[in-house]
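Single-structure report; data block below.
A single protein chain has been omitted from the complex, and every remaining protein chain is retained in its original position.
Letters A, B and C mark the chains in the order given here, with residues in each chain numbered from 1 onward.
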Amino acid sequence: MSSDPLEIPDVLKPIENLLKGVAIMKPGRVVALLESSDVVKAYVALKARYGETGLYFSTLVATDLKEEGKIRIDYYINVLEKNQYVVLRTHVPRDDPRIESLLKEAPAALPGECEAYDLLGVIFEGNPHLRRAFFVPEEVAGKGIFPLRKDAGV
Amino acid sequence: MTEEVSKVDKVVEIPMTVEIPVGPQHPAVHEPILIKVYAEGEYVVKAEAYTGYNHRGIEKLAEKKSFYQDIFLCGRVCGICNAVHADCYVRALEHILDKEPPPRAKYLRTLVMELERLHSHMLILAVTAEIVGFDTLFMHMMRDRELIMKAKEIVTGNRVLADYIMVGGVRRDLNTEKIDKLKKILAKVEPRIRHYWRVFEEDVTLNKRLVDVGRLTPAQVTSHGLLGPVARASGIATDSRYHDAYDAYAEVPFRIVTRREGDCMARSLVRFEEMQVSLEICRYILNHLPGGEAVPDERRLPRRFPEGEAFTTVEAPRGELTYYVMSKGGVNPYRVKIRTPSYNNVINTVPFYVGHTIADVPAILASYDPCISCMERVTVIDSRRGIRRKVSMRDLARGEA
Amino acid sequence: MARVKIVRYSPWLVHFNTGACNGCDIEVLAAITPLYDPERFGVKLAPSIRHGDILVVTGGVTKKAATRLKRLYEQMPEPKFVVAVGACGCSGGVFSGSYAMVSGVDKVIPVDMYVPGCPPRPEAILHAILKLLEKLQRGDAPRGRAEEVMKA
Partner (left out) sequence: MAKVPLLKEVVKLIFSKPATIQYPREETPVEPDARGRQYADLSKCIGCSLCMIECPPKAIRMEKIPEGYEVPKRNARKIYPVVDYFKCIYCYRCVTVCPTKAYVVTNEYRLASDAPVNSRELSLSTLKKAGQEPSQGKEGVNRR
C-alpha cells in the first residue's frame, strides 16, 4: 500500500487530489483509499470524466472490522471505457457508522445501501428507503441485531 | 402525493415470488419479492418492491462454515445458475491461494457454465411465452430443454446442481464416449433453438405483447446498474466474459451480443443469439479440449488459507455476478459478499413500470429474468370497494384480473 | 374418508416456494412438462391454493415465509396432503443453522411425504406422488388431519 503519486494508475487520474492511498486487489482491481466524506465527490468526478454510459456502479460491500473498531465500505465501479474495476474504499467508525448516500448520483446503489443498513447498521444519509426488516426477519431485526456484525451472536 | 392516491382506483399487489437473487445475505438467488403496483385505470402510476421472503442468511452462514463447505453453499444460492456461483467463489479462493487450475479444467468449467446459460435462457424464454399466453410454446421449449439437462447430467452427474467446480480444477473428467454423446445432443438442440428463435421473431401474439414494451435507454441502464441481457439489449456492451476473461474465455472465440431497441422483444432476441453463441462455444470446447489432468485430489488441498482478499466477477445467465471473499487466515472466510445480477435487475427497475398497463407488468418482469418459477399470485385491491382478491400472474397477464 | 377417495382420482398440486434456491422449483416445473407428464395420473397444477389437494413445498422455510406457509395451509380444503421437496424442505439441508431459517417444512406444518435429493429428479418427484397416491388407495388419512383429530 503506497500513497506515492507516481503509482496512481491512469484510471484514477480524475480523482487524484482526493486519494489517500492506492492499492491493488486481486485480480487486478484498483483500490482508491478515500475519506468517507469524499466518496460522493469521487464518484461524481469519475462520472464527469467517463460519462453517463461509460461506467456503472456494480457492488457495495460493507465489512465489519471489529478489531479496528471500524466498518469498511467498498464501492465497486466498473469503468467500461478502461475495462477496469475501480474500488472506492473508505472506513467509518463502528459505533456511529454514517456516510453520505450515493443514491442521487447512482440509483444503482439502492439495494446495496438498503442491505448494508439492514445487515450491518450503516446509515446512509439522504437515502429515504432505509428500513429494518428489508431482508432480515422481523424477529431478529426487532431485537436491534445487525446479523453481519461479528458480535451479533446469531 | 395525496391527490394522486385519491385518484388511484385499483391497487395491485404482486407477491410474486420472483426470484430475485437478491443478494444480500443473499437471499437466495431467487427471491420471492413483493412488488406493489398502484394503478390508475389500466396504467401503473407507482410501484414499490418488498423483499426478504427468501433471505436465508447465506453470507453469515458462509462465515461459519469452512472454505470448502462454502463451495457447496454458494452453489445453492441459486439453483439455476449454480455452477456460475461456485466458479466465481472458487476463483476468488484460487486468487487468495495463488493457484492456477490446469487448462483442461478451465475448459471444462467453461463448458458447464455455457450449458447452464443455455438451459437458463431456454427456461426464461419458455416462461416469457407462457406469461404472454402461449402455453404450447412453453411446453415445447421445456421439452427440448430436457436435452440440455441431460447434457448437464452427463458432464456433472446431476441435472441441476452441478457441484462440479473445486479449488484447483473440476470434480469429474470427460471421456471420448461422453464427448460423443454431448456432440449428438448439441446437434439435436441447435435446429430447435433456431426454430423457436424464428417463432419469437415472426409470431403475431409475441410481437404484440413484447415489442415496444418496457423500453430502457442506455443511460437508464448504466445509472441503475442493470446487467446482462437487459443491458446488452439497450446497447451497453457489458459482459464479464470479456471484461475479466476468466477461465477459458481468454482462448475461446465468442462475441458479445448487443441490440439497440431496449424493449422486451430485444431482450428475448439477445437471449436467443446468446444461446447460439453458447452452442458455438460448447462445440469449440468439445473439439479443442486440452489434454492433461483436470481433477485435483481433494484430500491433498490445503485446509488453511493465507490472509488475503479477492473480488471476482462472472457472467451468469442473468448478468454479471460478483463475489468478494476476504480471508484472515484459518479455515473460515472472514467475509463473503455475494451480489447477484437479479438483485440489481429487479429492484432497480421498479420505477420503470410506471406508465405501462398492468397486463404488461408480468411480461416486463419476465424479460428481466427474475426467477420465475416463484411468480405465483398477485393480489388485486380495489381501493374503491376495498376488496382484495388473489389472481394468478397468468390471469393478470391476460387481462382477466 | 369419502373425500379422500375422491382425491385419489385426480389430485391437484399447488406449488409453493418458501425460500428455495429454485433448483427444486425448476425440477417441479420440469416434472409437469411433456417428458414426464403427470396428467396421466390426473395430477395437474392447480391455479389457486383453494383448488389444491396436495401442497408441494420446495425449500427450507425462512422465518418470513413461515407465516405465509401456515396461512396457505389453513386455506386449503380438507383433505390436504403436503409433499416436502428437496433436502432443504425435508430438514433445512445446507441452510439449517442460519438466523433467518426455521429449517424443515415439518417444523411448520405436518408433512405426508418427503422427497430427498438436492434437487430431486423429476422422476423422484413423480415417484413420491405415486407413493402418496398408493397411500390414498389404502385409505390412509392425511397426517395433518389425524393430528387435529388427536388434539380435539
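In the analysis below, contacts are C-beta pairs under 8 Å (C-beta built on N, C-alpha and C of every residue); 3 or more make two chains touch, one makes a residue touch a chain.
Since the structure is predicted, the reported quantities are computational estimates derived from the model, not experimental observations.
Enquirer: Just to confirm, in the complete assembly, which displayed chains does the hidden chain contact?
Expert: B, C
Enquirer: Using the definition of touch stated at the top, determine which of B:158, B:268 or B:327 touches the missing chain.
Expert: Final answer for the missing-chain contact: B:158.
Enquirer: Touching the hidden chain in the complete assembly: which of B:45, B:199 or B:277 does that?
Expert: Of the candidates B:45, B:199 or B:277, B:199 is in touch with the missing chain.
Enquirer: Name, in rising order, the residues on chain C that touch the hidden chain in the full complex.
Expert: 34-37, 40, 87, 90-94, 96-97, 104, 112-118, 120-121, 123-124, 126-128, 130-131, 135
Enquirer: What is the set of chain B residues that contact the non-displayed chain in the whole complex?
Expert: These residues touch the chain not displayed: 65-66, 68-69, 72-73, 75-76, 143, 153-154, 157-158, 161, 163, 171-172, 195, 198-199, 202-204, 298-299.
Simple rule for what comes next: only the chains that are shown with their structure count from here on.
Enquirer: If you tally the C-beta contacts for B-C and for A-C, which one comes out higher?
Expert: Greater number of contacting C-beta pairs: B-C.
Enquirer: In whole angstrom, how far does the Cα centroid of chain B sit from the Cα centroid of chain C?
Expert: Averaging C-alpha atoms per chain gives centres 26 Å apart.
Enquirer: Just how far, in Å, is the C-alpha centre of chain C from the one of chain A?
Expert: Centre-to-centre distance between chain A and chain C: 43 Å.
Enquirer: Residues of chain B touching 2+ other chains?
Expert: 25, 27, 52, 55, 57, 60
Enquirer: In chain C, what residues contact two or more other chains?
Expert: Counting only residues that touch two or more other chains, chain C contributes 62, 64, 99-100.
Enquirer: Please name which positions on chain B make contact with chain C in the complex.
Expert: Within the complex, chain B touches chain C at residues 17, 19, 25, 27-30, 32, 52-58, 60-61, 64, 72-73, 76-80, 82, 123, 139, 142-143, 145-146, 149, 159-161, 371, 373-374, 376-377, 390, 392, 394-395.
Enquirer: Contact residues on chain C for chain B in the complex?
Expert: Listed in rising order, the residues are 15-17, 19-30, 33-35, 47-48, 59-60, 62, 64-65, 68, 93-95, 97-101, 118-119, 121.
Enquirer: Which residues of chain B touch chain A in their complex?
Expert: For chain B paired with chain A, touching residues are 22-25, 27, 51-52, 55, 57, 59-60, 95-96, 218-219, 221-226, 236-238, 242-244, 308-313, 320, 322, 324, 326, 334-335, 337, 339, 343-344, 347-348.
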